[in-house]
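With one protein chain held back, the other chains of the complex are shown just where they sit.
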Amino acid sequence: MAHHNFSPSTYFQTIGSHAAALVIADGDTVTVSTLDANGYDLNNAHQAADPNPMSGPFFIEGAAPGDALAVEIIEIEMTRATGWTRQGLAWHLVDPHQVRAMPPREKIFWDINPRQNSITLQKPPAALKDWSIPIVPMIGCFGVAPDGGEAISTATSGHHGGNMDYRGFGEGVTAYFPVSVPGALFFLGDVHGAQGDGEIAGTGIETSAEITFKVRLLKNRKMRWPRGENETSIFTVGNARPLDQALQHATTEMLVWLEQDYGLDKIAASHFLGMNVRYDVANVFNPAYSVACRLEKSALAALK
Amino acid sequence: MAHHNFSPSTYFQTIGSHAAALVIADGDTVTVSTLDANGYDLNNAHQAADPNPMSGPFFIEGAAPGDALAVEIIEIEMTRATGWTRQGLAWHLVDPHQVRAMPPREKIFWDINPRQNSITLQKPPAALKDWSIPIVPMIGCFGVAPDGGEAISTATSGHHGGNMDYRGFGEGVTAYFPVSVPGALFFLGDVHGAQGDGEIAGTGIETSAEITFKVRLLKNRKMRWPRGENETSIFTVGNARPLDQALQHATTEMLVWLEQDYGLDKIAASHFLGMNVRYDVANVFNPAYSVACRLEKSALAALK
Amino acid sequence: MAHHNFSPSTYFQTIGSHAAALVIADGDTVTVSTLDANGYDLNNAHQAADPNPMSGPFFIEGAAPGDALAVEIIEIEMTRATGWTRQGLAWHLVDPHQVRAMPPREKIFWDINPRQNSITLQKPPAALKDWSIPIVPMIGCFGVAPDGGEAISTATSGHHGGNMDYRGFGEGVTAYFPVSVPGALFFLGDVHGAQGDGEIAGTGIETSAEITFKVRLLKNRKMRWPRGENETSIFTVGNARPLDQALQHATTEMLVWLEQDYGLDKIAASHFLGMNVRYDVANVFNPAYSVACRLEKSALAALK
Partner (left out) sequence: MAHHNFSPSTYFQTIGSHAAALVIADGDTVTVSTLDANGYDLNNAHQAADPNPMSGPFFIEGAAPGDALAVEIIEIEMTRATGWTRQGLAWHLVDPHQVRAMPPREKIFWDINPRQNSITLQKPPAALKDWSIPIVPMIGCFGVAPDGGEAISTATSGHHGGNMDYRGFGEGVTAYFPVSVPGALFFLGDVHGAQGDGEIAGTGIETSAEITFKVRLLKNRKMRWPRGENETSIFTVGNARPLDQALQHATTEMLVWLEQDYGLDKIAASHFLGMNVRYDVANVFNPAYSVACRLEKSALAALK
């Protein structure tokens, strides 16, 4: 169970079967630097093209199609004192009669202040001059290579993970991805310093970062969609348009999980979900939207 | 500011310009009994046809189109020791290849135990024999008469409110509806003893109840969609299909609210929403889906 | 089989259980005048509020829930030399980045020239100065009262018909509606002098008209959605959002029709539909979108 410090020399704008950047073993931890969504590093130097240049891929020894790759997000450290967003909500998220009054979607800069644990607009409008948000870092885009030779743009997401932009993928969370190719080929990047639900401004606080994660292999797991777990919840993530379909996928995946691991048949799982389910709208901006279907572990405790 | 005890003799399956059942004044409180979604009362006697027979309408003196009606939900008391759901998730919420394996959607009964503050299945499958959920009552369907002479089925929802089936409409919440006709004509019913997000089993714990609420008039409010407020949050509710469009409406309504009452222009409101917004998937079962767009009051505090 | 000339004194903006304007018999024909979508008559006098004021309702003797009402559209005569549209495509039908460049949706007037069988813009832009379209009249909004006491806005559509805005509902077509209340209560109006697919400008050529139609009762038909038939095709119409769901409803209704009347089981009907089906996008503007699922009679001939 080695620890690796890895500093990429190449970045990828697609998640696919690219040559491994580093070979690691089940149980290893890695600390890796990531660029922001537009390819800028900790010194604000442009290192790679957008969208969402990925660090990796990491080849996990022994990973085979049908396995699940567990990725524990141990730490996400801000490496730059600035981040950026786009100004204005994404136009498709406001009623059309309002679109004409929306501001142009210019790039806006924010200060990231780790000591105060706060993020503030560099040039706040008067109404927001006293406003700050806490740093709650998350990984916007990560996942494993899809099968069939696909190389999927980091602008979007799917069964393989990708650009889910879910604020639930923060420190202390373990993400699970269905392995589709030998070695899994794990990519990550696009850290956000903070973000609301839905990524409705089209970005989080986009910035460079250093991520420490640990991988574990779960052999022969039948998973179709990314899953996750933190101290209090388990969740599944469906990626598709429209939002209804992302929710349908996430719900189906959770139904299957309850059958697989919690001893519930479809009737029992339906009762349980019907009363306990929580949905998070992860992103409604990217080509595929993302919905998390979540259950509290406190509710699940009654099943054991 | 009178208090009224009201026991309906007629119930309505549409929300429209029906003759007022009771005339009340701005500031009055009302305690009213409601039937369950299939029309059964506290004695399990069938009193009215489904869907969701409504108590009311209450004519609020002085209410005029353009006003908002604030309805504070003071108390929702369970009046029956039983509730019901449908078995199995709604079929359109699981991937089609799973639909064929889903159980038939039979009516299933639950015991409501106010002393233990719990709800339990009458005939639990083995895996759920130790499982209960707390009573967290909510109003499934309530709203005000639409304009233009429409009488909208209580199966669905819209600008006027209606069958939003949002677990956020519980005790301690104030709901706001845009008034469209003189007197507002407020209807309510369809109480659920508990429910998860999305009403994905097609029902909450459907039961009879007694609701105590207080009305207030807000003159000349420009609202297009229902809004709400509790101790910790404000929220708007959009009702439409697909889910994307419900979210679009709710987001637009919140944007307008921030402009109207919080001194933010579209740029400031976009920054604020982008980082702070929370969405609740209220229902994905009814003809119109419902999404709540929510902001924590703690976040809003920075704006004052 | 009487003929009735009917000139309404009242118009309705909802389709519901309003008092019958005229009682007619199975087999009767009616000639009735209709207002344009904004309520203007043949003299451009404002007679009723929008949207889509309806002539009727006609009570058909003997019609009962479970029957189908067949309405043969014998003739649609233009009664005014002018019609109107809105300028610019509906904003939700162009990509959001184009919405800001779209023209405001002003009311624009057209000349209707029955002698030339043409419709021309009153003030054409230079590029359209030689452009005209033929008069191909259609009924935008017609249908029968829904059950459950609903009164549904003529802005939208559903199982009962309503504002489907399908150019396929023209002269020579027989429309079928599922009867939900005694007497069926048939409404009609909102004639368009011409229109493309989808009603993507938000209107057809809106004008007043005189419609001659004949009713027939089909007892005990199991229909869920409007159907239609002309010399060359049969079709079903699904009304819902998103377009996918309207298509799903129309397809399901056609599948059922093939089972009911053409002796096909689900396998045979699927083969037949898979190779022969045609879809028309009727409207993508109204609160409910409409899709027609169509089969050529020449293809159906092979089944007999």
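By letter and in written order, the chains are A, B and C; residue numbering begins at 1 in each of them.
Just so we're on the same page, a residue touches a chain if its C-beta (ideal position, glycine included) is under 8 Å from a C-beta of that chain, and two chains touch if they have at least 3 such contacts.
Computed from a prediction, not measured in an experiment: that's the story for all the values here.
Participant: Given the contact definition stated above, which residue among C:Leu22, C:Ile74 or C:Leu93 touches the chain not shown here?
Facilitator: Of the candidates C:Leu22, C:Ile74 or C:Leu93, C:Leu93 is in touch with the missing chain.
Participant: Which of these, C:Thr85, C:Asn163, C:Ser208 or C:Asn239, touches the one chain of the complex that we don't see?
Facilitator: Answering carefully, the residue with contact to the hidden chain is C:Thr85.
Participant: Out of C:Val215, C:Val237 or C:Leu255, which is the one that touches the chain we can't see?
Facilitator: Here the residue in touch with the unshown chain is C:Leu255.
Participant: Mind pulling the chain A residues that touch the left-out chain?
Facilitator: Residues in contact with the chain left out: 12-14, 16, 49, 148-153, 240-242, 245.
Participant: Could you list which residues of chain B touch the chain missing from the display?
Facilitator: 90-92, 96-97, 99-100, 242
Participant: Tell me, which residues in chain C touch the chain that this view leaves out?
Facilitator: Contacting residues on chain C, toward the hidden partner: 85, 87-89, 92-95, 98, 101-103, 108, 119, 121, 125, 127-128, 130-133, 194-201, 203, 205, 241-244, 247-249, 251-252, 255, 262-268, 270-281, 284, 289, 291, 302-303.
We adopt the following convention: only the chains that are shown with their structure count from here on.
Participant: State, to the nearest whole Å, the distance from the C-alpha centre of chain A to the C-alpha centre of chain C.
Facilitator: Going by mean C-alpha positions, chain A sits 47 Å from chain C.
Participant: Can you compute the centre-to-centre distance for chain A and chain B, using the mean CA position of each chain? Integer Å is fine.
Facilitator: Their C-alpha centroids are separated by 33 Å.
Participant: Hunt down the residues of chain B that sit against at least two other chains at once, touch-wise.
Facilitator: If we look for residues of chain B contacting two or more partner chains, we find 241-242.
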